[in-house]
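Here it is, the structure, as structure tokens.
Omission of a single protein chain aside, the complex is shown with its protein chains in their original locations.
First chain written, first letter: the chains are A, B and C, and each begins at residue 1.
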Amino acid sequence: MTFSSIDIASYSILLLLITAISASLLNRSQKLLITIGFSLTTIASFLAVAAGAWTVGSNLTNKVILPAGLPDLLFHLRLDPLSGFFLTVIGLLSFFVSIYSIGYIKGFLGHRPVTSLIIFYCLFLAGMFMVVLADDALFFLISWEIMAAASYFLVMFEDEKIENRRAAFLYIIVAHVGAIAILLSFGIMAGLTTGFQGFSGYTFDAMRATKFPLGWATAAFLLAFFGFAAKAGVIPLHVWLPEAHPVAPSNISALMSGVMLKTAIYGIIRISFDLLKVFPWWWGAIVLVFGLVSAVMGVLYALMQHDLKRLLAYHSVENIGIILIGIGLSMIFTSFQMPLLAALALTAGLFHTMNHAMFKGLLFMGAGAVLHATHERNMEEMGGLIHKMPWTAALFLVGCISISALPPFNGFVSEWLTFQAFLLSPSLPSPLLNLLIPMGAALLALTGALAAACFVKAFGVTFLGHWRGHHNPNIKEADWPMRIGMLLSALTCLGLGILPTLFIDWMDALSEQLVGAKIASSATGLGWMWLTPIAHDRASYSGPIVFVGIMAVVVIAYVLLHSRPAAIHRVPIWDCGFEKINQRMQYNATSFSMPIRRIFGFLFSIKENVRLVSYLGNAVFPKRLHYHLRIRDLFWGWLYKPVVKASFWASRQVGRLQQGRIQVYLIYSFVTIIILLVFLR
Amino acid sequence: MPLMILLGVPLLAAIVLAFIGDRKFAPEINILGSAATFAAGIGLALEVYAHGPMLAAGNFFFVDAFNVYLSVLTSFVSMTTAIFSRRYMRKEREHGRIGHMRMRFYHAMFQLFIFAMLLCLLTNNVGVLWIAMELATLSTVLLVSLYRTPSAIEAAWKYFILCGVGIALALFGTVLLYFAAEKVLGEGGQALLWTNLSQVSGKLEPTVLSLAFVFLMVGYGTKVGLVPVHNWLPDAHSEGPTPISAVLSGLLLNVALYALVRCKVLIDGSTGTHHAGNIMMGFGLLSIIVAAFSLLRQKDIKRMFAYSSIEHMGIATFAFGLGGPIATFGALLHMLVHSLTKSSIFFTVGHASQMHRTQEMDKIKGLLKGNPLVGWGLMFGVMAIAGMPPFGVFTSEFLILTATIKDAPFLTPFLLLGFGVAFAALFKKVQPMIAGAAPSYQRNLKAAHIPVILHMALVLLIGIYMPAFLNQWFHKAVELLK
Amino acid sequence: MIIYPFIIEILQILIILAVAPAFAGWVKILKCWSQGRTSPGLFQPYRDIVKLFSKDVVLAENASWIFRFTPYLVFGATVLAGGIVPMLSVDLPLAATADVIALVALFAIARFFIALAGMDIGTAFGGMGSSREMTIASLAEPAMLMAIFTVSLASKSTSLSQMIQVIYSGQSVFRPSIAFALLAFILIALAETGRIPVDNPATHLELTMIHEAMILEYSGRHLALIEWAGMMKLFLFVMLGIAVFLPWGIAASGNLEAIPAAFLFMLLKLGIAGVCLVLIETGLAKMRLFRLTEFLGSAFLLATLGMLSYFILE
Partner (left out) sequence: MNINLVIQINSFLAAMILLTAFGMLVQRRMYGLIHLFAWQGIFLSVSTAIVGFVAGAHHLYISSILTLSLKVVLLPYILHVLIRRLKIHKEVETIVNVPMTMLIGIALVIFSYHLTAPIRELSTLMTRSTLAVALATVMLGLLMMITRKHAVTQIIGFLAMENGLFFAATSATYGMPLVVELGVALDILIAAFIFGIFFFHIHTTFDSLDVDQMARLKEED
């Protein structure tokens, strides 16, 4: 009984739905529920990875029509290389996070039933897998909002805290507005396909077959991009992301940051490359500009945070920006009929999608372990955790290096490919683009460097130095399932960093399907060790040699220096002879980011006030210093406050309609009759 | 034959319950009565499904795909409301808010109300339809003022006067309709039958009919609760006992919209222009926007869901006005899923307000902790009514929105605004009630779980897997309404 | 003749290890002369390194494994970077390992770990040094990339050996864009290697030191490795400048005889570079931290002008 790849994928979704339903039965024994529940999700995500990897690897495309949905518009499922790739990304991270959750969720055992968390966790995964498989507008939107609704309940899991509720509410509003925008865009496309005689217009195949007029295609694209940008957290619509991800349980925020944002990227690629196909160059320019703005602003906001998970959430905004840069460039190249360059840019964007899923998932899992141990999210209260949590520290370090795009790890490879795509832009015919795109390259470099600064801060303040917290709880290392989850994703980060050519060979079917050109042959021109994007003399990078080179020199130096037994003395801190050092004298998150805050201050709304309490009122003898700093996202003031104020104003006007006196109501109906009659004559 | 049972049982039950309305087993009889009605409804539906539209009792009654699914819906929701009202009313008796006499009155009027709605749906005669509508209004007026509180009496008075005026205007419209029909079909009762009118609608006099439609629109529009004439609805639906609010919001609005759509079909047939549709779209859009924005200000939970009913009725009217196969299909589906979801929400709201002894939303907290069924029921109900996909309401909104883009793209921003604001307002109000710790003054109670679970399961089923026969009905109804 | 590139590679790594401290000594000598002080001699850095290797290591109590691993990693990364930049001949086996962007990234990982080591001990100076180092690095990065971009426009490639071959093939005689890129590169090199206008390498004065603050707590062989790596980094930046902008001495691919001549040319250019560096250092004073934004901003401006001039003029 041969299984096609889509059968495996649908079995994994089925398994998830069964787990969700059966979870409520095991309500009594919570411990058992956790282990069984999450092992089932692990199996399900493994199945999804297998299906996805098989599809992309051997470039299959198969379709299935489910008997569900409206009789004239049944749910169509389709597993082609594009959905296969995203299925692999989502499956892989959910595989790691499910293992991690077995350990992490045990922390909730004491004071909260976890049944609802597991049910919605399974629905959340099932929703993501279905979004990627959907092949018609109705099923796509249904799975899109199942994913949104499930993650809404997950964000609201610890609902006694006020910021959870506020974040969940903000999240569901932005998600729903985005969904309506996507719905409108599908409506336009479906309308143009068959002119609404029947329901057949809604299937993606019908949309692929139609040639859309430019005006309507632009409207559809802009609506879809707005909708998906709201879900991906692109800058003007990102406000929910730094609110929702920190408050969710860490394994959920790992999944939300790691892969849920990727479903929005999948949506943008599916709409622009697959459904609309022909598009003018300025679409790509829009995506590129939004990508750049998100990247730079995302990292700058991240630098200002002192809440670990909020910092990671803002970094998701930055990395989504980098992915959009790759996609934007590839759209520009496609519109100028340069398939090979488009394939390179697209591969860079998709490679970064996989990388971001891996290291962001790892970082959130690490943050979860830290939160689990110290019950503290504020970095100013942590420090010196490397001594008590060596495993978590080492794995978190791997995540930090990868996200800062540093050589041996995967972050660098995708950012390097994006740079190569930028460097190819001078071959574009339009002179204006030739001048402007390199500016984007500079902004991307700035983002990379700022990310490195931010993660030195994050790792340094959290794990290094002395413990800064007032009370010091007994911190225990994360238990073994959490460590395994993190270790696996760390190894994947290293593997992708060292052997990028294998990954690019595997995902080559993707660029073939979307832009019609393969770059695998040129990318591995010099052999599997060297990654040469277009031509080997143009640019080349060899992951394995860099890793082996550094390790070789390190080992040689270590062996040579340790040939003679030289003692190591442990002494109190030198610090230029200053003895009375205490843990409050260390640099913390706010002080670390002070120089950058001073330089880029104009981008935030900063309220900083210093209050000095001095002996007998003489400022020369300070007793205590109160320093308060509040950094707020500018977009709250520009975009969201006015919208909220306007809607409350409108509702006050509408409230005046209901005055309570019956005569007024009678006048309303009387006037309505008169007006209608007048118009009629 | 099932038609006779369908109408006879409620009437009989009303009379019986008028005498023994307060005995211990009175609620059971009430449930039995509405269950029998529901069974008869299914029988009638099967018959129509098998043999197509049929006339009964010397074409006094006329049953086709359009009104048979509404009558099945009406009987089903009245059954589940009866189940809910058994436990709800017993709790109200314990709280001492209802006396002996009023309980008998309540049960009798409940059954009479169902009879009036079914008569209104099934009758072939436009005049009898008007009378049934008037009877439905009168039977619920006193129910709204059952608690005798000043605001209840005020709400009932406004409901009585405004709907009375509305229906009077509708009568004038019916007179004009009859005047135009008499010219073609001749004297006597023949001129008022839907069947004859629809066949001959091409030859009716357009100017008189459009004049008649204006009066019918404002008249039945008042009963549907469309915005300029909606003011009675929030008061009436929030002051009466919850089962009555559920039935009012869920069913009576549908019946009024059914009557309106019947008239629109006639007018479209005769005038041939899209005027009637445009007027309905105008009213519908105005309702969506005004209701959505007024949701933001509500303090009373039942009042908020009354405004949500105005918004959803606005959507259905807009879709019927838009016309076209997909929009009409969407509108029919919307009427079905809206009444199922809204009544289920009113059940959970009833229990929630009983648990906290108040309808103030600021005082209702921690429902999930207090009573999980009420908590999750309300949460899923609100998600469904706000149009979140797995539920059926999204499917209908999906069809209506996509049809609007094709036929009237410049209206989509208003629809989008309405949906977005309503969604935000609903979640802003409901989320504090669901989440958080349970307050001290919260008394838990045994909730009537069958109706809530039944309704939400049906809405979820329609959202994910639409049964084939239901789809068949809608397509037949769409042919009728084109 | 397959093995001879490997010989050149090994030769090149040996040269880096040997000549780097000499170059640092040479710069120190020039500075002493220019400031009228007697210099400690060309081989003083060698003596320092050997002395430090023999000393015992003194570690802070709460130093973690990162503190002890960082010197080895920094040394390793710098040596690998040294293997990539072509100094004597163009065909180096390691040349294909990384192009200019990857080279900059190698320096970035070294800087990342030094900054972490700075924060590991938990003193105010370590934190301050790391914070300022990362700030300067993030301001220098866009300018560096724009300079690379401008240079790669001419040679349509970012791998160093390819750039040299293009310059050898004589297409790019003297171009304004390359000139602007050179100026920008000099400013960035000063910032990256922590020379005078940005950071004072000689001082231990708490408030002004940036690079020194991070390696304050090191001692014994760890300090030796880091000092050595620092010297090599300075040497490599000069070699990178030479390779990209004035590569004429480097032997073309294939001819072995030119290797000794290339070595002499290299020493000559190093001497001249040392003189220029000292002139800059004595001429300027250390800038306040927040004036660095204009310094690096002007570097970025120069690089962008180079890129624009490429499109507009050439």
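The rule is short, and it goes like this: a contact is a pair of C-beta atoms (placed from the backbone, for glycine too) under 8 Å apart; a residue touches a chain by one contact, two chains touch by 3 or more.
The structure displayed is predicted, hence computed values, not measured ones.
Q: Which displayed chains make contact with the chain that has been left out?
A: A, B
Q: Would you indicate which residue among B:D22, B:D64 or B:D235 is in contact with the undisplayed chain?
A: Final answer for the missing-chain contact: B:D235.
Q: Out of A:S24, A:S58, A:N472 or A:Q659, which residue would touch the omitted chain in the full complex?
A: Per the contact definition at the top, the residue touching the missing chain is A:Q659.
Q: Which of these, B:L17, B:M117 or B:A155, touches the one chain of the complex that we don't see?
A: B:A155
Q: Name, in rising order, the residues on subunit B that touch the hidden chain in the full complex.
A: Per the touch rule, subunit B residues meeting the hidden chain are 125, 127-128, 130-131, 134-135, 138, 141-142, 145, 148-151, 153-158, 160-161, 164-165, 168-169, 171-172, 174-176, 178-179, 182-183, 188-189, 192, 205, 207-208, 211, 234-235, 239, 294, 297-298.
Q: Go through subunit A and note every residue touching the omitted chain.
A: Listed in rising order, the touching residues are 655-656, 658-663, 666-667, 670, 674, 677, 681.
One rule holds for everything that comes next: only the chains that are shown with their structure count from here on.
Q: How many angstrom lie between the centres of subunit A and subunit B, each centre taken as the mean Cα position?
A: 44
Q: For subunit A, write out the residues touching at least two other chains, lowest number first.
A: Where subunit A is concerned, no single residue meets two or more other chains.
Q: Going through subunit B residue by residue, note those that touch at least 2 other chains and give them in order.
A: Subunit B, residues with two or more chain partners: not present.
Q: How about subunit C: which of its residues touch subunit A in the complex?
A: It comes out as residues 53-62, 64-66, 72-73, 75-77, 79-80, 83, 94, 96-99, 101-102, 105-106, 108-109, 111-112, 115-116, 119-128, 130-132, 134-135, 137-146, 149, 152-153, 156-159, 162, 204, 206, 216-217, 220-221, 225, 289-290, 293, 300, 304, 307-308, 311.
Q: Can you tell me which positions in subunit B touch subunit A when the two form their complex?
A: 157-158, 161-162, 165-166, 169, 210-211, 214-215, 217-218, 222, 228-229, 231-232, 234, 279, 290, 293-297, 324-326, 368, 383, 386-390, 394-395, 398, 401-407, 412, 416, 419-421, 423-425, 427-428, 431-432, 434-437, 463-466, 468, 471
Q: Give the list of subunit A residues in touch with subunit B in this complex.
A: Of all residues in subunit A, those touching subunit B are 67-72, 137-138, 141-146, 148-149, 156, 159-160, 164-165, 168-169, 172-173, 176-177, 179-181, 183-184, 186-188, 190-191, 195-199, 202, 647-648, 650-655, 657-658, 662, 664-666, 668-669, 671-673, 676-677, 680.
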